[in-house]
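Below is one structure, written out as structure tokens; comments come after it.
Of the protein chains in this complex, all but one are displayed in their positions.
All chains are identified by letter, namely A, B and C, in their written order; residue positions are counted from 1 within each chain.
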Amino acid sequence: MAPGQEEAAQATPSLARRTLQVFTGNKLALTGVIVLALLLAFSYLGPLLYDTEQIHTDLSQANLPPGSSGHLLGTTDLGYDMIGRLMVAGQTSLEIGLAAGLLATLFGTVYGAVAGYFGGWVDATMMRVTDAALAIPAMFLLVVVAAIITPSKGVLIVIIASVAWLSPARLVRGEALSLRNREYVQAMRMMGGGGARAVFKHIVPNAIGTVIVNCTFQIADAILYVSYLAFLGLSIPPPSADWGSMLSAGITYTQNGYWWLIFPPGIAIVLVVAAFNFIGDGLRDAFEVRLRK
Amino acid sequence: MTGFTGFLVKRFLQAIVVLFLVSVIVFVLLHLLPGGPARAILGPKGTPQQIEHFNHQQGYDRSLPMQYAMYLKRLLTGDLGESFKLNSPVFELLKQRLPKTLLLTVLSTALAVLIAVPLGLVQAVRRGKASDYALTGLAFLLYATPVFFLGLIMIILFAQVLPVFPAEAPQGETIGELLRDASGLVLPVVTMAFGIIAMFSRYMRSAVLDNLTEEYVRTAMAKGQSSRRIMVRHVLRNALIPLATLLGLYLPTLFSGALVVESMFNYPGMGLLFWNAAQGSDFPVLLGVTLVVGVATVVGSLLTDILYAVLDPRIRSVA
Amino acid sequence: TREGGRVDMGPTGGTPVEGGTATMALPPASTPNWIFPIGAPGYGGSYNYGIQSLLFLPVYSPVQDRSKGGLTTHDTSTLGLEPKYSDGNKTVTVPLREGVKWSDGKPVTARDLEFWFHLVKANKADWGNYSVGTMPDNVKRFETVDDHTVRLHLTRAYNPDWFTANQLTLLRALPQHAWGAKTDGGEIGDWDRTPAGAKAVFARLTQHAKSLGSYGSDPLWKTVNGPWKLAGWRDSGQVTLVPNEKFTGPKAERPHLDKVVFKPFTTADSEYNVLRSGGVDYGYIPPSVMAQKEKFEEKGYRVDPWEGWAATYIVYNFNSTHAGPLMRQLYIRRAMQHLVDQKAMSDVIWQGSATPTLGPVPITPKSQYLSKAMERNRYPFDVAKAKRLLAGHGWRTDDGTARCVRPGTGDDQCGAGIERDDPLELTLLSQSGSTETTNMMQELKSSLSKAGIQLTVRQQPLNSVLGNSVPCKAKEPGCDWDMSFFGTAGSWYYPLNPSGEQLFSTGASANFGNYSDKKADRIIRGVQYSPDMKSVHEYGEYLADQLPVMWMPNPAYQVSVIRNDLRGIGQNPTITFAPQYWYYVKKKGAEK
């Protein structure tokens, strides 16, 4: 054996490094990471530095405009400090978004992998169900649910996940359909391996790129959904708050010119959703490069 | 053409199954969750006797499978039931509202496509350049903006600060009446279009990028064509094919958007009908609208497949 | 409609002119959907009654007493004249105004009233206003005295005020000569005089009433006797009325306008946008915009909250599995009521468009049902007092939550059913979808916690709240709720007499919280049956003190915004419309 062969094949940088490269190369993705980091720090570290009353209302301090004594961004309609409120709300929005996005991805992935790998009538049945669920516009489901359900964090997560799981399910099912015909899966079958091994050792790990990228988008969408639910009147009751409910509460005061009740939460939603999208887009680039190899 | 007929038959059967499932999902969802329509319809003053009477009349006191069977039976005779709140047959309501929603979606989709296609093309061609970043960033920001926030900004900007367009959609009974009052359509259509542009331009960008790496582009270059001509003659057409299919796939999303936009602008379409029905637990209307949208979606995806075949010779010739 | 929405006219002055069109916005979820004056359950919305009574003159109706202020049951706009009670208040004679004709020229007679009675009696279950024991159950015999007089023989003696206000107002005169057929095209006759016939006639009319789309063209609804007639009724619920040229009422009751349009909206926001652009003449603004009142006044509108004849409250569930024993302690209810800052809520959260509720009888507008004592707030916002009340009964607050340290039934002890260390923790079902309500509940939670009462607010859609807060027995599955609120638009709109028999008497249908108090039951019966006007004062004062519910700010029916040049609008607290009094004015000297 020639000594040259050992290092001859160019060592590819690790995925982590490659991802890092992508992020430093892709300005939007980098922006996304920075924005997200800032929003996270704002929501979670903010309250440590900027302590405000977020439990008890103070109607005498309601609707103060920005710059009023001690309230840089003014106060809400219940007299909470706006900045402090944004922090508390940010935690809820991010947590619901992340949890719902992850839950949807997890369920969708397993669903899709099973449908795709087993194929045949299992696949046909499972896919008809997703077709049907897809044929009902998400907003329709949310409107109906909003008119019927009592919201809580857990409920919102489940509701959002229950409309969001479809896209990862279809995606992973597509991947699984093609992956199960890959030669390495066949090779494994030839050695006597079975279905579970195929799904968990080969199909799911190889679909992980798609899944992760999709998950990012799911989280973004989930945060959007949280705001839509709030708009529909389904938000977690105070004293907790999320950006969506702040925004839709703020909309009530549009006509009063209480802009500080509208734009900060609105912009926060746009920023965090866009940030996740930027990141997802960057990740997709990273994974695609890898797959192209 | 036997292949094509076979395909149609198969798709048709699939569609039936899907619609059946749609009705089951919505039916079960409506009926299993707490808070039946009786209270909503009768209000706090409804007496227990009236509630019982109402539930009996509507069959809500029977078992769920029984109720569903009854619903299905009526459905097969074309009876979608009666709205509790609007005191009209659901079928009539849908007949009036569907065209209006279609008008809204068609106009805004057309607008969105007209903007998104060149936008996506520019992004793809200028990939990695500052203008691509700017446009991509913009597209994502648009995508990240909840439609109701967008609509609100529109209203503030164009109906209040600069009162150029009315904040309310026209209230006509017919499409003709709606169109006569076209300035009222501007804000709803634009708001809805904005929500879709982001999605379409993003898709267009990646479709163009995919096609740009195809080898036939290199062949075309080897023939001595200019990049512009290659874009128009070769890439655009191939990139538009998946976009066409996207339209069919995004029908439910479009309806979602329509729902928000309609309720913001008081546009008398199906979304608004649905919205109001949900507020008032008007089950027959909720079921009816969902089914119609389900049918639209299923038909849409069928048409998409056919359209795909028309546009893509690879599929057409097999048929 | 009109240019730009700016009205160049102050709220007073100007010369009245005849003619013109007025468009009135109807609130969200108030889509007119029933024309037949016998409202089917679910179609009894006030907006329906409001429109029906413009086409079909009511016999008695809560009308504004324009001379004395307050409400009365009859005037020139009603068909009925002063009812006469006799036989120890067991018989009531209803005289009808003479010379009133249907639009087809036939006179309105006692037969038309009898027609109504038969239909209602035979189809009780399908009549929205029916509740067991009242009309028509309490009428033993319906007697037609002459063409213009009917007499009702009652099952027992009633308080005349209560009976006229809450029962006779249900009476309608319906055109028997036009509607009395069993089938379409069938012969018109006295079918209603047999129960089966009455059922058939009713069924046919209901059938017609079920097709909203054809109201405008259906000849049935063309026979009217009111000042207005129908010009159009869209599927969207938009109703257009024009003056009934065959109207036989007095001059004062004849319309000035050429046309009124009732326009429903789906959301307050969309209405607001239209209002701003001048698309409605008589609209409303969300309470939150009350702060912007001046903007509208600058534009030539007047802002006028339309107070409703209603009470708003949070229901206590006295049978709650968990909190029933707590709810049953008057001192706890008192402490809690002291913690409701109704004033601040009304001023800040409702931007001044709500008024504190002090008891079961509405404070505004003033009425004969209100006594001096009822106008006093017995439980002003007072955290210290609330704390004292609790401490005085053996509650201690160490970790933020009050706990019982002195169980027992003595005067200074927690009370029956409360164990040592029981916490003062309550859950509240509250309706979702309204910023004001959400904020009120948040404010309530916040102030209750100041006295150590921990409130958990669960928001649900209105229907779920109503569906979940039903009367129940302790420890039964559906009885795990402690408090419930569904009063974003007022919890309860009273008929003319604000008696609380449906709300507060033991076992009543709308007594969701299972309140049961022997004295209260007795007093309420008094309001219904005794001839004494005092009984209603006793009722109001006793329940205001006893706190069967937690009184909350009563929001206006709507915050109306009316063009300055549209006059003659009286906002009847029982939510009826009288556009026949409306008229436009123009500036003095300005020519049209």
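Just so we're on the same page, contacts are C-beta pairs under 8 Å (C-beta built on N, C-alpha and C of every residue); 3 or more make two chains touch, one makes a residue touch a chain.
Keep in mind that, in the parts below, contacts and distances are computed from a predicted model.
Not shown: a single chain whose UniProt protein name, out of "Dihydroorotate dehydrogenase B (NAD(+)), electron transfer subunit", "ABC transmembrane type-1 domain-containing protein", "Dipeptide ABC transporter ATP-binding protein" or "Glutamate mutase sigma subunit", is "Dipeptide ABC transporter ATP-binding protein".
Although it is left out of the displayed model, the omitted chain contacts the following shown chains in the full complex: A, B.
In the complete assembly, the contact with the undisplayed chain comes from B:221, out of B:70, B:182 or B:221. Mapped onto chain A, the interface with the missing chain covers residues 1-6, 8-13, 21-22, 25, 182-184, 186-193, 197, 201-202, 205-206, 208, 289, 293. Summarising the interface, chain B meets the missing chain with residues 3-4, 6-7, 10, 214-216, 218-226, 234, 237-238, 241, 305, 309, 311-315, 317-319.
Everything below uses one rule, namely that only the chains that are shown with their structure count from here on.
Averaging Cα coordinates per chain places chain A and chain B 23 Å apart. Mean C-alpha positions place chain A and chain C at a centre distance of 46 Å.
Counting partners per residue, chain A has 146-149, 248, 251 as the residues that reach two or more other chains.
Of all residues in chain B, those that touch two or more other chains are 34-35, 275, 279, 281. For chain B in complex with chain A, the residues that touch the partner chain are 14, 17-22, 24-26, 29-30, 33-35, 133, 136-137, 140-141, 143-146, 148-149, 152, 156, 252-253, 255-257, 259-260, 274-275, 278-279, 281, 286, 289-290, 293-294, 297-298.
Across the complex, chain A is touched by residues 269, 272, 285-286, 288-289, 291-292, 341, 344-345, 348-349, 430, 432-435, 438-439, 441-443, 445-447, 449-450, 457-461, 463-464 of chain C.
In the complex of the two chains, the chain A residues touching chain C come out as 55-57, 59-60, 62-63, 77-78, 146-152, 233-234, 237-239, 248-249, 251-253, 255-257.
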